[in-house]
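Some notes on the structure that comes next.
Apart from one protein chain that is not included, each protein chain of the complex appears where it belongs.
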Amino acid sequence: MNPPILCSLRNGETAVCSQESGVSFEQFRTLLGKGIEAGHRLSALFVVPDDSFDGARLVAVLARPMSGDLQMIGCAVGSSYPALTPGIPAAHWFEREIFEQWGIRPEGHPWLKPIRFQPPRSRSGGRPSLLLPTVGVTEFFRVEGEDVHEVAVGPVHAGVIEPGHFRFQCHGETVYHLEISLGYQHRGIERAVGEGNSPRMRHYIETLAGDSTIGHATAYCRVLEGLAGVRPSPRAEAVRMIAAELERLANHIGDLGAMAGDVGFLPAASYCGRIRGDVLNLTAELCGNRFGRGLIVPGGTGFDLDQTLESELKRRLDDIEADALSAIEQLFETPSVLARFDGVGEVSESLARQIGLVGVAGRASGLPCDVRSEFPYGFYQFVHVPVCTWGTGDCLARALVRRMEIQQSFAAIRALLQSLPADRSPPAVMTLAPRRWVASLTEGWRGEICHVAATDDEGQLAFYKVVDPSFHNWFGLACAMRDQLISDFPLCNKSFNLSYCGHDL
Amino acid sequence: MGAILAFAAAGTVAWSGRPMVIPIPWAIPFGSLSFGVDRLSAFFLFPIAMVGGLGAVYAGGYLRRSSGVQAPRFFWFFYSIFFAFLLLVVTARNGLLFLMAWEGRSLASFFLVMVEHREPTVRSAGWTYLIAAHLGTACLLALFILLGDRNPTQDFEGFGVSGREGIRSLLFLLALIGFGVKAGMVPWHVWLPEAHPAAPSPVSAVMSGVMIKTGIYGLLRIMMFLGEPTLWPAWWGWTLVGLGALSGVGGVLLALAQKDLKRLLAYSSVENIGVISLGLGLWLCGVRVGNPAMAALGLWGALLHVWNHAVFKSLLFMSAGAVAHATGTRSLDRLGGLIHGMPFTSLAFFAGSVSLCGLPPFNGFISELLLYGSALAGILQPEGLRRIPVLAVGALGLMGGLALACFATAFGIGFLGQARSEEAAQAHEVSFLIAVPMGVAAVVCLGIGLMSPLAVAFTSFAAFDLMPILPGVIRVGGWEIPALFQRILVANVALCVMLVVLMAARRILLLHRRVEESSTWDCGYAAPTARMQYTASSFIWDILAMARVLRPRVKECRPLGLFPRSARLGTEEQDIFQRLFYNRLWRGIERCSDRLRRLQEGRNQIYVLYLALTVLALLLWKLGFSQ
Amino acid sequence: MTPAFSFVSFGLAITLSPLLLGVIQKTKAFFAGREGAPLMQPYFDFVKLFRKGGVYSRTTSWVFWAGPIANLAAALLSLTFVPLGRIPAPAAFPGDVFMVAYSLSLGRFLMVLAALDTGSAFEGMGASREVRFSLLAEPVFFVSVLTLAVVTQGASLSEIYGTLPRHMVHQGISTIWLAGGAVALVLLVENARIPVDDPTTHLELTMIHEAMVLDHGGIDIGFVQYGAALKLWMFSALVAGAFFPFSSARPFLEVMGGIGGVFAVAVAVGIVESSMARLRLIRVPQLILLAGVLALMALLWAAR
Partner (left out) sequence: MFDILKARLKQKYRTLSYPKGPPPPLPARFAGRPVIGGRPCDTRCRRCADACPVGALQREEGQFPTLDTGKCLFCRECPGVCPTGAISFTREFRLAASSRERLTVTADSQGIPPVRHEIAATIFRRSLKLRQVSAGGCNACEADTNVLTTLAWDIGRFGIQFVASPRHADGLLITGPVTRNMQLALKKPTTRYRLRNS
């Protein structure tokens, strides 16, 4: 199941395994560097163990928005290779992951520390040079001096949120540096998923990040469908899109409410929190689960809409839209709120491009990155959702992008409900083609979700790689906090609202 | 040690002799030099004797173990002289004697500062101190020459009103500057934060506790010679209130910026001198506008604060010394957690801090309340000068808050939390000899607070020469002062009772419950360190950021780039007055001297020319003069 | 007015002050459109807290538990000087406002030290913010009360508030309301209310008061919260006295009016909390300075 040396694929298309060992590392590096320079994104960078020689293959998936395709590049590496991060900061987190998982050392990586505190993989190409450390204990970057104090937040946070460790270097209220250390949520999903077709697969994927169930499940199903050469019915695709947009709506509305709560603006906080629940209840009407579990299944959807449900959805959506828009309007019309959002946690466009931000955070910094329009998949090929960007990259921008996307999502769902395709074919049976590679991108509500998979000679899944948008964006949050006030961190954090479990896998 | 007992005895004598003015003329070879103890002297004698005595006991314990002081004999010699001269300053009844005592005391204390003279910072501090002291003395010299204009004997009895307001104002100004330097008022305070921390702790205690108060004494003494108080111009009052507010707020802001415990205490002395001068200013204003309540309360508050400050500041210096002794460092950011290793010293420092912040039921509260009362009386008067007391209240309120912040830092960072360094973790409790004076001082702090009516009565008595008014006569809002202070006494006692009751209630409630030990909540993180505590600098940084000019200088190397290699941050406190004024002055003087040096060419011909020119100039002047 | 009523009003303050927190919560719940915690919730909390044991950090010392005690004792002491409407306080003397402020400072000092005693960065953060804002609030409080003193020529709080309704008629309302407004802003600062602090966001990094007591539990946190309730009552009484002049010939009605005023202030606080966002922490000093300017204007106007 060696990855292809160099090929370009459409989103969800498969490629045949190659027999060669790949391009040279120099070529690999040049291709990557040039690609990034030309405005492509590093969607995934990972290592595939290779039995054919004593080493492993380094594979990169470059998303190329200009040509609308994905480029897969593979090259052979030994137990170490010159790090890519110094030239391509977007590779920073990926290379740390590679080192942690496989013990393959990117020489000259500036910050080679564990990211998940997970045990090294047994079939590692190189020697597992990492002794398993205590979680969260690593060499944090320090601002030296007796005046400086550190603030260590987490893993158990004050709010009802997931665990993660944040280490601030502060003087007074000013944050000089923030380093984020995750891994507390590491459950080993990626590895479990990569070990063949278990009946639990779909459930693993659905709980990879509970709030992005639809996004990840869609990416997963598209991987399988690509490998099996199955196309779901248009109606199923439309239902998937409705579910995806509902997920986006619920989370964006909830995030705006949470941001309002963080700045102590109670009306919007309470209204949005409630409305988010109403949107989730719509998803529950679709499939019985508020997060959409069981809705997206390989080959189609687990549930369909009937006439009454359709009209029920329409009716309730209208109510929700009126409530949501009035609550959000109130949020953005309150000067004290705007003053609080404005200028907090800025990420400039160039920085965002450099570290490869995706999703809401990327769009708020002015990057037009949106898989739905760059690499359209499913029903997004027929119903276009405009890309909403804002240029300032601060909390206000992230809130504004959410507001625009909420409006667009309402419009998109309504359009879909108006004209649902009629054909209802049940999900097809899946038979995966052997020795194939596939990369599937979807736009979850947080941003680009990338799943890459490969089958072995028997047509069993032999490799599975998940990249959650949070994986790209956590470093952006750390950068956004430089020279900010520490009291603004919760707001800034909420404005990114990244997933811990999606990152930790 | 024998000396101490004698000094304490002297103090007691002064105490018993307090009701009467006892001039004791005592002829000394070169003229009519005389000593005497009147009420004012007695009032100042008492804290001097007490603090001096406590300081000596403390020094007894301190020197025994300290390796820093190389020559105990040298120390004792100068300590005794210093002490004798201190007593002499407040008992001298003759200008010349006063000046001699003044100068002698300065020199003795200079040598005491220089005890640890191997350290370069100590040497520079010592010289700064000496220069400042002499500049002050120069003003005093002029002052006494003017005062003794028509009084060849220089006896205090002979001093008196010298008529015109201009002259009196000049005298006032000279006294203000001359004594202000000694007292450490703000524009002239720069020597103080250098000298006090440099001296061994018992000496810092005495210097900060009582020596700077002799400046206040001197000022009050001179005020006695400036004629009828009602004729004093109003601007004297303003100036004092203004200087007081400036010293107070400036001093405490600078104290906030300090990371060195003793420097912090030294700057806080500047603040307290500010409080005292504020009170004196209110007194002058009150006298001017004919508001006896405002005047009396202002003066009494100032005087009582002299006492209070003497006690709690020496207490604080002694405990700071004990800390420095035990840990070998005075930097707040290297201390922490001392309350476990040094419980008694911590308690002593705590008592001192509460007193200094003017919090009930300790003594600082009483004197500050007197000052507030004075200001209130000033504000409530129907007309005239109402803005001054408003300024005073605002300044006092601000000082109170800042002092609280300052001592929350000093005690909270220095003594509480986790030890920030190995030395602090190893700290041990002090010896008995060191502990006793601290305990005595702490008890006195609480005692004055709880016996406020007595303290006020005594203060008013001491002020009788300056302001012949008794507490029973003064009324604020229809209340006589003794009744008022009885009420405050009740409130303070009630506070103590409530504290005890609540403590007992807590005990009882916890009696049958499970009480467990654990670590501080660390968010469940695996490896918390002592670095995860606020540092002194961080704690006060944003307060100082509000007062932008006073903010310490930041030396930083920020984290740069996405993956910074190293970064460093440090702050360096700087005295704004030193930076803006004195440094420029010194640089100016240096530049002038540089220019003058050019005259010294080293060639004989040039010097001959200079000589000739001088002679010529003298000749011309002589000619011109005789014509 | 008989002193009995002073003691009655003091007793009411002690018993009803937790209800004040409940009223604020209910007001906020109304504006959010929810049922919200019962009015008596603070009492339930206290009853539970006083029945709990405790967990103490090994880093802490006696200062840790002395903080809440001193805070509560100071609040109780100050409350004895605070009148309720025209009902004089049980104790009064000229300049008692300074006694009130300084004993509150004592409580604050001990609480700050108790926070630093834990050696936690969060508590240090809360403590640092607490001293920073309160040091500005204190002079503002003084100046505004002195304004009222000038207007009424009263020297103690009871005298000032006892004659305030009369002066409101004679002297015009503007000065009194300006000063009252400044006191109201001080109330928001001192009592951890929006826009200064948010008592409901439980986020360590943004809190002030709650960050200081993260490690206190059981009885200690009960003392802290009760002290906070008393403090809120105290400031509400001072604000209410300035804004809702109520005088009646019958002392009983006076008491009722005073209490009504206090609860009206609580409702107003709830409304403010429901209608605006918190300020950024660096903007808080500006708010306090605004209060200071208000107070100074009032004072200059009164003492013209």
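Labels A, B and C are assigned to the chains in the order they are written; within every chain, residues are numbered from 1.
Going forward, a residue touches a chain if its C-beta (ideal position, glycine included) is under 8 Å from a C-beta of that chain, and two chains touch if they have at least 3 such contacts.
All figures in this text were calculated on a predicted structure; none of them were measured in a lab.
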Visible chains that the absent chain touches, using the contact criterion stated earlier: A, B, C
Chain not shown: contacting residue from B:Phe82, B:Phe111, B:Phe179 or B:Trp521: B:Trp521
Hidden-chain contact residue, picked from the options A:Pro163, A:Gly299 or A:Gly476: A:Pro163
Residue of A:Ser43, A:Gln169, A:Thr218 or A:Ser270 in touch with the missing chain, whole complex considered: A:Ser270
Chain C residues touching the omitted chain (full complex): 29, 31-38, 41, 44-45, 47-48, 51-52, 55, 202-204, 207, 210, 214-217, 221, 271, 274-275
Touch residues of chain B, complete complex, unshown partner: 514, 516, 518-519, 521-526
Positions on chain A contacted by the hidden chain, ascending: 116-117, 134-135, 155-156, 158-163, 183-187, 198-200, 202-203, 207-211, 213, 254, 267, 270-271, 273-274, 276-277, 280-281, 284-291, 293-294, 303, 309, 323, 326-327, 330, 333, 499-501
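Convention: only the chains that are shown with their structure count from here on.
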Overall pattern in which the protein chains touch one another (line/ring/star/complete/other): complete
Central chain (by mean CA position): C
Centre-of-Cα separation between chain C and chain B, whole angstrom: 35
Between chain A and chain C, centroid-to-centroid distance (C-alpha), Å: 47
Gap in Å, rounded to a whole number, between the CA centres of chain B and chain A: 63
Two or more partner chains touched - positions in chain C: 121, 124-125, 128, 282
Sites on chain B at which at least two other chains make contact: 522, 532-534, 538, 542
Complex contact set, residues of chain C against chain A: 28, 31-34, 121-122, 124-125, 128, 194-195, 198, 200-206, 273-283
Chain B contact footprint on chain A (complex, rising order): 85, 89, 92, 110-111, 134-137, 141-157, 163, 165, 169-174, 176-177, 354-355, 475, 479, 482
Chain B residues within the chain A interface of the complex: 259, 331, 333-334, 522-529, 531-535, 537-538, 541-542, 545, 558-559, 562-571
